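Here the complex is missing one protein chain, while the rest keep their positions.
First chain written, first letter: the chains are A and B, and each begins at residue 1.
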Amino acid sequence: MYFAISAAILVVMVLALARALLGPTVYDRILAVNMFGTKTVLLIAVFGLISGRFDYIDIALVYALINFISIVAVLRFFEYGDHREQES
Amino acid sequence: MLAVTALSVVFMRDLFAIVMLFGIYSLLSAGFFVTMEAVDVALTEAAVGAGVTTVLMLGTLAMTVRKEKARVKPSSLLPLAVVTITGLVLIYGTLDMPYMGDPDAPVHQHVAPRYIEQSYEEVGMPNIVTSVLASYRGFDTLGEVVVIFTAGLGVLTLLGVSGDRRHEKRPAVMEHHLVLKVITKALIPLILLYALYIQFHGDYGPGGGFQAGVIFGAAIILYTIIFGLTKGEQVITPLFLRYMMGAGVLIYGGTGVLSLLLGGNFLDYDVLAHDALHGQHYGILAVEFGVGVTVTAVMISIFFNFTGRSTLSKDEE
Partner (left out) sequence: MAGILDMLSWFFLVGGGFLGITGAVGLFRFPDFYTRLHAASVTDTLCAGFIVLGLVLQATDAMMVFKLVMILLILTYTSPTAAHALAKSALHGGLKPLTDLDANNKSGAESTQPEGESPSTP
């Protein structure tokens, strides 16, 4: 069933979220959010196939683009940032 | 997952990490909306919440501090009590409401069936959300466009109209990311094309003016992020953006006035063409276009303003 795939993707998302909360450096968190975003795209596409509505794939497409833009924006604002500033 | 994210947002101090977590939060909300089969809302949430909001919050962070100040703790008993009581009262109030999706609820008895059954005959497009948004509740959408326009005006008033000219002497921040530059140059036309698709396909699938405007703005923001503010302002000058902001609202209001002049009520699309259905089509097309134009202009304006004042990047020194 498709539910197995959705469950697998959800597990990955939970793990990525944990890494986003833990990650010692900021770059770890950015990586985790990137992975979370890609998995959300896949999750929405799988949902679209489960429920049979074609519209969900549009959302997945938009989200794939927005994920990329968001990561690039984070890097730009953090370009010469301090990874040494750890979580106190 | 939503609860965990929300709680961690409250307790963390590093503002940068909080912005990242906000991105995750809005993703989860979009997932929620998808499970509830609210496709248009999910599209808007994905485009706005995870993309533009994160970018604008990062822009704000670049202008302010990075860590939240340690909170002086007066007694927090009283606020906690007020919040808890309010929350309990709200929950008690909702106990009386019918269950979500209950077919006996008054909404489903009177209002919704009218829209669902008659929307196709009266408006002629399959997407009921768009027909309700742009035609049945056209006044509300006019209000929304004016609100967005006012937000843009507010930012321009508070932060200054033409911004600093300092950025013209700096090189672009992301000069050495060659791979990123090449890939983005190939990707941006596709994003713009997709934004246009969503704008005009809003009649048949999810989409419409708001989402299309946000995606269009996001594409220009991507260009500005990678190639620098100077080049970004050469692509779309701030003066043109200001005209665009007003033009969008003008198009919307103008459609209403046009239908007044043609003999109908304000924003009554039936009179715009020889036939009621065609009139509705033209009216909704024009109105959504106005919405898209204003949203794009406001997004890009706010971003240009924030970036022009950013003091984080080192090439200021």
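In this text, contacts are C-beta pairs under 8 Å (C-beta built on N, C-alpha and C of every residue); 3 or more make two chains touch, one makes a residue touch a chain.
Every value quoted in this text rests on a predicted model; they were computed, and no experiment measured them.
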{"item": "Contact partner of the left-out chain, one of B:H177, B:H278 or B:R309", "value": "B:H177"}
{"item": "Residue numbers in chain B that touch the chain omitted from display", "value": "176-177, 179-180, 183, 186-187, 190"}
{"item": "Touch list for chain A against the chain that is not drawn", "value": "2, 4-5, 8-9, 11-12, 15-16, 18-19, 25, 27-28, 30-32, 34-35, 38-39, 41-42, 45-46, 49, 54, 57-58, 60-61, 64-65, 67-68, 71-72, 75, 78-84"}
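Everything that follows uses one rule, which is that only the chains that are shown with their structure count from here on.
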{"item": "Complex contacts: residues of chain A adjacent to chain B", "value": "13-14, 17, 20-21, 26, 29-30, 33, 36-37, 40, 43-44, 47, 51, 53-56, 58-59, 61-63, 65-70, 72-81, 85, 87-88"}
{"item": "Chain B residues touching chain A - in the complex, by the definition given at the top", "value": "1, 4-5, 8, 12-14, 16-17, 19-21, 23-24, 27, 30-31, 34-35, 37, 39, 42-43, 46-47, 50-51, 54-55, 58-59, 61-62, 66-67, 173-174, 180, 184, 187, 191, 194, 198, 205-207, 211, 215, 218-219, 221-222, 225-226, 310, 312-314"}
